[in-house]
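Left out: one protein chain. Kept in place: all the others.
Think of it as A, B and C in the order they're written, each chain with its own count starting at 1.
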Amino acid sequence: MYPPVRKNPFIAVIGGSECTAQEAELAEAVGRELARKGAVLVCGGLGGIMEAACRGASAEGGLTVGILPGDNRYAANTYVQIPVVTGLGEARNAVVVKSGQAVIAVGGSYGTLSEIGHALRNGTPVVGLNTWSISRNGQADCAIIIASDPADAVNKALSAIKE
Amino acid sequence: MYPPVRKNPFIAVIGGSECTAQEAELAEAVGRELARKGAVLVCGGLGGIMEAACRGASAEGGLTVGILPGDNRYAANTYVQIPVVTGLGEARNAVVVKSGQAVIAVGGSYGTLSEIGHALRNGTPVVGLNTWSISRNGQADCAIIIASDPADAVNKALSAIKE
Amino acid sequence: MYPPVRKNPFIAVIGGSECTAQEAELAEAVGRELARKGAVLVCGGLGGIMEAACRGASAEGGLTVGILPGDNRYAANTYVQIPVVTGLGEARNAVVVKSGQAVIAVGGSYGTLSEIGHALRNGTPVVGLNTWSISRNGQADCAIIIASDPADAVNKALSAIKE
Partner (left out) sequence: MYPPVRKNPFIAVIGGSECTAQEAELAEAVGRELARKGAVLVCGGLGGIMEAACRGASAEGGLTVGILPGDNRYAANTYVQIPVVTGLGEARNAVVVKSGQAVIAVGGSYGTLSEIGHALRNGTPVVGLNTWSISRNGQADCAIIIASDPADAVNKALSAIKE
């Protein structure tokens, strides 16, 4: 009997497939905290930030969905429980952020920047941890909600959904 | 704590969002049987065949993934546990069949025909229940594995993966 | 100064990247005839049927659009004038048929079958030359308009738009 999860919050964690050790630690802590709060973790399914977040969620018994760019389900990191195989290349980034009710961005790859843009475009809340800041014509855009640490990021993401 | 499902078989059930009562019964029985065998059910997330299959899987405590064409997670039928929100329109059909290790087609909408084409193109086994048959220049193409009933369809789909 | 083409008919020619010599001849004749009638040819941009159709259109000075599955614009056959680079894999099939106001299918690959399904699903007219025939529960589905030769295929496709 699989426990129902449909009404749990679905949170997308976005970040590069390469990252620093410190960014991986942040992502893992985000994953752990999401699982403790009962959230389903959605991500791009590969390595780096995605793997670290899934590892954290798995350590707390959380559920992880990996929306893969390629054609091979075995490309998913070992902590992904639900591999979704898109074959869409980077266009899958749009699917990752649409499948989260809020997004937590960790670190700053260009793929992550594209996901931040997609999420803000859709009106999906974006919480940032050591990630991009953006400005327009010299004026800062404050749409990305800044978090001070992983627990803060998860709290802010969950509150942003509820609003 | 969620039971791990990564190594369970992932089977896509494809069929139209409108169907006859008899087709819905077949799809529901397919969903039930998949759940009993421990398979994760992947589908397009909407009504008709997709909803009937998810209802069957849910009745047996199975896990259901719905890969939606639109932008609204609440468009998923009520038996979908994991809504994946693509916004891709019918291009999501390619994602549905790539996310299954085998495909069971029930009934015959044109969307289902597109999914059968995508699956055969990828070399993914397709099992058919009351679905399309296809021929080329007057010669039958036998790539669709014909099943006699829902239990037979599930058995054939699971065996086709193992091969 | 490019001649305006927006109001010209846009016709998608679909078919496999491998084909027989006879199928290539049919596709080339379809391309020639489309160009003579002022139609813009849309296709998947690769070899086989797609290349033959583009070669025919080019020989008559027609305009050719190739909607590619991969990331490399140079993968387009040499007769494509407008390469559209999707990176979407086979999901680009849905884009090919949406970009035509009618579809001409030549030969019978499984990718072509997926495109026929997508087009019929959308209500886009499909004309067939030596291609799939489909039936449901033993009953022929006659949605594919059968053409006897390339000129007939082009005439039927153009008329189907006008209707």
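Odds and ends about this structure:
Assume a residue touches a chain if its C-beta (ideal position, glycine included) is under 8 Å from a C-beta of that chain, and two chains touch if they have at least 3 such contacts.
All figures in this text were calculated on a predicted structure; none of them were measured in a lab.
When the full complex is examined, the chain removed from view is found to touch A, B, C.
Residue in contact with the omitted chain (choice from B:Pro9, B:Gly48 or B:Gly87): B:Gly87.
Residue C:Gly62 is the one among C:Gly44, C:Gly62 or C:Gly107 that touches the chain missing from this view. Considering C:Leu88, C:Val103, C:Leu120 or C:Ile134, the position touching the chain not shown turns out to be C:Leu88 (whole complex). For chain B, the residues touching the absent chain in the complete assembly are 71, 86-91. Although one chain is not shown, part of chain A still touches it, namely residues 88-95, 108-118, 120-122, 130-138, 141, 143.
Against the chain not shown here, chain C presents residues 1-6, 10, 40, 61-63, 65, 67, 71, 73, 76, 80-88, 94-95, 98-99, 101, 122.
Basically, only the chains that are shown with their structure count from here on.
Here the C-alpha atoms of chain A line up with those of chain C after a rotation of 180°, rounded in steps of 5. Taking the mean of the C-alpha atoms as each chain's centre, chain B and chain C sit 29 Å apart. Each chain gets a centre from the mean of its Cα atoms; for chain A and chain C, those two points are 39 Å apart.
Multi-chain contact residues of chain A (touching two or more other chains): 71, 86-88.
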